[in-house]
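Sending over a structure as structure tokens; questions will come in a sec.
What you see is the complex with one protein chain gone and the rest in place.
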Amino acid sequence: MSDGNDSLGAPAALTGTSARLAESSSLLARLLSARQGGFALLLATVLLAPLFMDGLYHYDLAVLIGINAIIVIGLNLLVGYAGQISLGHAGFFGLGAYTSAILTARYDWPGLLALAASAAFVGLVAFIVAKPILRLRGYYLAMATLGLGMIIYLVLTSESWLTGGPDGMDVPPLVVFGRPVMGEQTWYWIVAMILLLTYWLALNLIDSPVGRALRAVHGSEIAAATAGVDATGYKVLIFVVSSALAAAMGGLYAFYSGFITPSSAGFLHSIHFVVMVVFGGMASIVGSLVGAIVLTLLPQMLTVFADYDALVYGLILMLVMIFMPKGLVPTLASWLRRSR
Amino acid sequence: MTQAAILEIEALTKSFGGVRAIQDLSFSLYPHAVHSVIGPNGAGKTTLFNLITGVFSPTSGRVLLQGQDLASKTVHQRAALGVSRTFQNLQLCLNMTAIENVMLGCHLHVNHRFLPALFRLPRIASQERSCRERAAELMEYVGLGNYISADTTSLPYGAMKRLEIARSLAAEPKLLLLDEPAAGLNGAETAELEALIQKLSAAGVTVVLVEHDMKLVMNVSQHIIVLNYGRKLAEGSAREVRENPEVIAAYLGEQAA
Partner (left out) sequence: MFAEFLQYLVTGVTIGAIYALVALGFSIIFNASHVINFAQGEFVMLGGMSAVFLLASGIPLPAAVLLAVLCGAVLGIALYKLGIAPARHSDPIPLIIITIGAGLALRGIAQIVWGKGFHSLPAFSGNEPIGLLGAVIMPQSLWVVGTTCVVVALLAYFFNRTRLGKAILATSYNRDAAQLMGINTDMIMIVSFALAGLLGAVAGAVVAPITFTYYEIGVMLGLKGFVAAVLGGLGSFPGAVAGGLVLGVTEAMMAGYISSHYKDAVAFVLILLILFFMPTGMFGKQSAERV
């Protein structure tokens, strides 16, 4: 592809270009890169965090953070990179949770099979609605995803014979090879491994023609199509992938917590996910991690404020969005770049 | 005239509500030449490009690329068949860096499937490297060597126009449609553009230009089509068109004829 005699007869000023490109693979650049340095940092954090944990409550928080982080990474691919909007993502989470729960609790399916089936089922639902929904833009797309999420929530609340209704349902523990998977610590390691995997896969995707195609769809869909990008195909793809991921995490959460309610599919839960994406930084996987960490811990810390928690949370959202609209991580990154 | 036409427009009509943007337009373009479509503002030139690339569907008539009817083909499918274009109102992805915009143009020539990308199979990594090198070369080729590490938003207007051309070249098209590439360029930049177009033509790309800069059009085109109110007014070589009284009247008003 880059021989000196390309068909356009371009003068081979390759020394200049190669030199300019070479600097990007220096050791320092690799350390600071999200893919390699960031992964190493995440791995270290995951391995060392238990040393600082003081009691099962901390493990529980870590599991919740991890689950949220995985979902938010998936959502960020859809919202931050591909430029779409989803105000109903919790619907997929809840649908996955309930499908896993119902298959194991009522129909005695093996846990892992139920989990796989929920992800596949929700992926299928997402696929069916994807084409008509993703034709929409902006507020219309936001409204359609909101509507979809709400419909899922309302079905889960109303069909009590199946779902236990608004009071929720119990979920039996996940059984793998005859042994139940229980305990905050066990789940910590499971979720940590999935998080590391998701982080790595997401960064692979971004640093590839697929990632570029997604960002191009966001930047200018017509330019992307003109360059040969099947914009609709990629939008549907990322929509289905992020929904199936959310569903799988919903199922895992159901097994972990042993109890689920329809509010897990509700509007407020969807908003939590979106806020984590925007707060941490759109089109920033590292930002998704940060957003998940901060915004999972924040309500916990705010319970100290008792009745004031909603007020404080709302004010924090407003302040961060006013002063750091690009999100925490991209804003900090650009401050760092400017001061260099 | 013995070679097959690369692009054939047959009785093409496009109406928007009551407005007939293109009316019963027919012409053939032969490969390895530079063709220009000229005409007063509103004559339907960009609409024609949009019809060729698939942004609009014709109300009636056909567009044939190397004999193949493009009727059912979407924009990206036509790109895969070898059609590439630039835009009158720039369509750059401002959320990507300059070089990434050009790398976007390589899309059709790389493995862009989901699973290989997800697991970063070895070919993907080496493919990314060569795609980036090629994009850098193309940026040098169009004179943007100084902007290789730049953000798209920091580029001056003329550079953005050239970036779009670099992106369209990355696709290695058979048919390249340039929509007013000289708009906003000064004399020196236009001369560079002229040289670039001639270089492309010599390399075998069929270039179709929509332009208002008559000097550029006359210097560089082997074949000119004149549109007026969506209809073909005249067609021929540069000299034939220049001396055509109807063309002169359309551009300069009845008195000059």
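Letters A and B name the chains as they come in the text, with residue numbers starting at 1 for each one.
We take it that contacts are C-beta pairs under 8 Å (C-beta built on N, C-alpha and C of every residue); 3 or more make two chains touch, one makes a residue touch a chain.
What you are looking at is a predicted structure, and each value in this text was computed from that prediction instead of being measured.
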Inset, instruction - Decide which residue listed in A:Leu41, A:Leu112, A:Leu136 or A:Leu332 touches the omitted chain of the complex. - result: A:Leu136
Legend entry - Touching residue (missing chain; options B:Gln23, B:Ser36 or B:Asn50): B:Asn50
Inset, instruction - Could you tell which one of A:Val46, A:Ile85 or A:Val329 touches the chain left off the display? - result: A:Ile85
Legend entry - Residue of A:Gly37, A:Gly147, A:Pro172 or A:Gly233 in touch with the missing chain, whole complex considered: A:Gly147
Legend entry - Interface with the unshown chain - residue positions in chain A: 85, 132-133, 135-136, 138-140, 142-144, 146-148, 150-151, 154-155, 158, 222, 267-268, 271, 274-275, 278-279, 282, 307-318, 321-322, 325
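We adopt the following convention: only the chains that are shown with their structure count from here on.
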Inset, instruction - Determine the centre-to-centre distance between chain A and chain B, using the mean Cα coordinates as centres, and give it in whole Å. - result: 39
Legend entry - Residues of chain A defined as touching chain B within the complex: 1-2, 6-14, 16-18, 20-21, 201, 204-205, 207-213, 215-216, 218-220, 222-231, 237, 283
Legend entry - chain A partner contacts - residues on chain B that touch it in the complex: 53, 55, 74-76, 79-80, 84-85, 87, 91-96, 100, 103-114, 117-120, 124, 127-128, 130-134, 136-138, 140-141, 145, 148-149, 167-172, 199-200, 202-204
